[in-house]
Structures are given as structure tokens and as C-alpha cells.
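Here the complex is missing a single protein chain, while all its other protein chains stay put.
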Amino acid sequence: MSADQFAQYLVSGITQGSIYALVALGFTIIYAVTKIINFAQGEFVMLGGMLSFTLAHSAGMPLVLSLPLSVLSTAVIGTILYILAIRTARKASVVSLIIVTIGAAILIRGLAAQLWGVGAVRPPFFTGDEPIPFLGALIRPQALWIIGTSLVATVVLHLFLSYTMMGKALKASAISQVAAAMVGIDTRLMALCAFAIAAALGAIGGVVMSPLTLTAYNVGVMLGLKGFVAASIGGFKSPLAAVIGGITLGVVESLAVGVDWGPFTSAYKDAIAIILLLLILLLRSGSLAAEERAG
Amino acid sequence: MSESILEARGLGKTFGGLVALDRLDLAIEKGRITAVIGPNGAGKTTLFNLIAGVYSATTGEIRFQGMPVNHIPAHKRTAMGIARTFQNILLFGNMTVLENVMTGQHPRSSYGFLEAALRLPKAHREEETISLKAMRYLNLVGLGMYAQQEATSLPLGQQKLLGIARALATDPKLLLLDEPGAGLTTLEKRALADLIHRLSEMGISVLLVEHDMPLVMGIAQWVVVLDSGQKIAEGTAAQVQKDQRVISAYLGEEIE
Partner (left out) sequence: MLRRAKGNWTYFVIAALLLFSILIPFDWFLGRYTGLVILIGISTMVTVGLCLLMGYTGQVSLGQAAFYGTGAYVSAILSKTYGVNPWLAMLIAALATGAFAYVIGYPTFRLRGNYLAMATLGLGVIMWILFRQLSQYTGGPDGMAGIPYLSIGGFVFNTPFKRYFLVWLFCLVILLVSQNIVRSRAGRALRAIHGSEAAAESIGINVTQFKVKIFVLSAVYASLAGSLFAHHLRHVSPQSFDFMASVKLVVMAVIGGLASVWGAIFGAATTRILSDELLLRFGELDVIVYGLILILVMIFMPEGLFVKLKDVIAQWRLRYEQRGTKT
């Protein structure tokens, strides 16, 4: 592989990885605050993309309106999911909650198939598709949008968590629900916020990536899986690890496809994330920390 | 000087930045009833969980009958002879009273999936032994007549006894009782004290963590006092009651 090719694959890997990072952040936030693994996380990405297509293409809305509206609508859907499904099942066991989010995921997926059909759709590019030369690689402008938006979203999230009242309350809930409740934080409101934010993050990812990668009713599952893998690198506690994990996964996938491994074609690309997950499980499981019970 | 069934040397446990237990030395004598007391936050539960194998020690070591057990998981320690009860009992709500005690026989029986699936004679034989022994322990704690009832239908006092019966069913050499007196009436506490005496007579070493002073002072042959993660006194009940450090540690604490 030449240096130019390497740079190309690196850029495309970072681009894809930024999406994984956003999904991973969504997983991390919901898990940290509610201890639930939200299987519908990937569907939020799908919805963001689908909605932006409908608003921009079919409704002819200008991007400056359609993009925020798509994100907002998805956040609302995330909130509805929380209120209708999760909050109602509050006292339920972990198994039940997982199954509920799985049910929600396929419900959303099924509805999407009905509303948008099974074909792939492409919303319009933000600023056209003229490739920009950069360090030996040709970057499509949408890729820059992806990387840039993800970066901004991550930074804004960080600022929100660290410097606003609401954000600090969220962090507190993540550390201890009991303690947070004792200082007057409404834990149900926090859970609702977590879902809304996670949905928004996913939607941002979807909105910004679908002009480049297309989107369809069934992209949620693999995106969710890969975001999960990235999030689990950080143990679902560290947003920073989630972001790094996401980008790393994207780069590894991209390079693996680029290098000629012989019998392994790009069809095996998806398998990389899964193998990584299994490795993480093996490594984590080997450490003594695996069996330590909390106080 | 009798031998110790359990020894802890330099035992310590730190959670993040918090030192729950600080280099504790402890020897539990065989066949004796030992009590661990101390104000809230003294580290009693931590010590308990370290011995039971729920926590792993940050420093020091624990030896059970001379064997080091630091890295042995909880379920294996039970097989070795350390049994425990829980402050919040943790009964198996999906079973009858007898079945709860029968589960305690798990480490003393061995038939598994295969023998069960094919209903082999070994399974039948072991089941009979398990039921018999379980019934015996149930009678020992005085709950024999409730054998077929749902475990959760029992009132609190009897649920606690059931928890003890379940732990006893593992045929332990050392029994750890976690606040067995909490929530019991005076009458029930007296019955509990009798039971603990009987267990001691049967040769089972007992370690109990307890807040109820009259109960402790009535049955404990040896008392260890903890405060802020350290041992501040130990001796007979009478000695400990007069100890100045113990009194000042409890000042501000409600002595029942």
C-alpha cells in the first residue's frame, strides 16, 4: 500500500469512525445514567438520515431547517421511547428492559420499512461533492462535515456535562442514582434527558453521514453493534474512551479492507467489529475485576 | 490455647480512596462464638464480606484452617466450610421453605445435568439424602412445620431462621451471621440466642456481626470491637464493656 493509499484509507476510517463514536457516546450516556443497554441506539442514526432525506428531498426544505428538525424529531422519538416503554417498565428486570429496547428497535425498523420502503435513500450533500485534495488523499466535503460535526458535537457534549446545571446533574446521576436522588435530582428526568441526548447524537450522526454512505431502513443493527463495541472499550463509563474506540474501529475496518488479506474480501469487514468485541470480552473476563462485586 | 479456625493478618480493604478496613489482625477460635461489634462505618460488613469471599482483600491474608483463601471465590469457600447469612436474608422467593434449605445442600451433593436429565438412580439417591438432611436442619431451627409453604409467606423472624437453616445445610465449620437479630422481637431474639448456643455445642464456630448489645453480650464468648476500620479492643464481653476506648467510640451512638 502506498502512502497516498494509506492516507486515503486513514481519512475514510476516521470519517466512518466518527459516526461510530457518536453512537458509542449515545450508548455510554444512557448506560451511565440508567444502566440500560439501549438496543435502539442504531435506529436513531437511521432515523436521522431518513428524516433528513424526507424533509430535504420530498418536502423541499432548505438544509438549514431540515437538519436541525431531523435531529430534534429523533430526539423527541427517543423521549417517547423512554416514556412509553422504559419508564413504564421501570421496576422490571434487566432482561425485560433489554428485550423492550430490542422490541423498540425492530418496531422502529419495521415502521421505517413501511414508511420509506426497503430501498436506500440519499439526502443531498451539504456542500456538494467536489473532492478536496489533502495530504495525498482526496477528501469529499461531506466527510469533512462528518468529522467536523462529530468533533463539535463531542465538545459541546463535554461542555454541557461539565459546565451546565443539567449536565452536572446528569453526571451525578451517572455516578450514583441514590446519591443524586438524595440531593434532589429528579432521576426520571435525568433518564429522559439521557435518552433525548443519545437520540440526538445518533441522529446527528445519521444526518451528517447519509449523504455520503446512503441510508436504509436496516442500517441500524450494524451501526448499533459497532457503536456498542466502541462504547464497551470504555466500559460504558468513559465518553472519551467511547470516542477513541469509535475512531479506532473505523480506522481498523478501513485499513483491513484496503490491505489485501487474500481470501478475506470486504464482505468480512463487519466481522472485524464483532471479533474485536469478543476479544474485549475475553480480555476483560480474564482480569480479576470481572468478578468483583460492588459494595 | 485452642486453635484458630480462621486467621486474618494485616487484612485491609480499600474502595477507591476509602480505606474501609486497615491492616486488621484477627483470630477466630474454633468452636467459639465470636462477635464483631462497632459503630456504623466501622468496617464490620467489609470484614464479613472479606471472610465470605465477596470482596477480595487489598492487603493482608486470610487463612481458613491454616489454608490461605485470599484468591478462592465465595462459592468454593462454602464448599470448604464457610457459610454465611445475609442481613437482608435474600431468600429464594421462587421456592418453598424446604426447597430453600435443600439448595444449601448443593456443595454436599454432586449429581449434575446428565444424571438429572436421564433420571439416573444416583440422582434419586442424592435427592433423598438432600431432603432428609434439609428437613433435619429445618427442624433444628424450629421451622419443620412450614416445610411446604412458600418461603416468602413466612414473617420476618422466621425468614431469618430460614436463612440460617439454609446456611447450616451446607454443613459449615464456620458460620458467619450478618446481624441475625435485626428486626426480631425480644422473644425471637431469645430463641435465636438459644439456637446459636446449640450450634456452638454442635461444634460449629460462629462469627456474628451485631448491633444489639444485650444479645451480643449474652452469647458471645469473645468480642472484637472495630472502629473506623481498625480493631480497638477485644476480649470477653465483660472486659470489652469496661474498655475506655470502646465506650468513647460509642459515645454519640445509641446503645440499645
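We just call them A and B in the order they show up, numbering each chain from 1.
Criterion: a residue touches a chain if its C-beta (ideal position, glycine included) is under 8 Å from a C-beta of that chain, and two chains touch if they have at least 3 such contacts.
Predicted model, so just to flag it, every value in this text is computed and none were measured.
**Student:** Using the definition of touch stated at the top, determine which of A:10, A:61 or A:106 touches the missing chain.
**Tutor:** A:106
**Student:** With respect to the chain omitted from the figure, which of B:9, B:30 or B:106 is a touching residue?
**Tutor:** Candidates B:9, B:30 or B:106; residue touching the omitted chain: B:106.
**Student:** Out of B:62, B:97 or B:130, which is the one that touches the chain we can't see?
**Tutor:** Considering the complete complex, B:130 is the one touching the chain left out.
**Student:** Touching the missing chain, which residues of subunit A?
**Tutor:** Within subunit A, the residues touching the omitted chain are 37, 39, 85, 88-89, 92-100, 102-111, 113-114, 118, 221-222, 225, 228-229, 232, 236, 265, 267-268, 270-271, 273-275, 277-278, 281-282, 284-286, 290-293.
**Student:** Using the touch rule from the top, list residues of subunit B that touch the missing partner.
**Tutor:** Considering the whole complex, subunit B reaches the absent chain at 52, 54, 73-76, 78-79, 83-84, 86, 90-95, 99, 102-104, 106-107, 109, 111-113, 115-119, 123, 126-127, 130, 166-167, 169-170.
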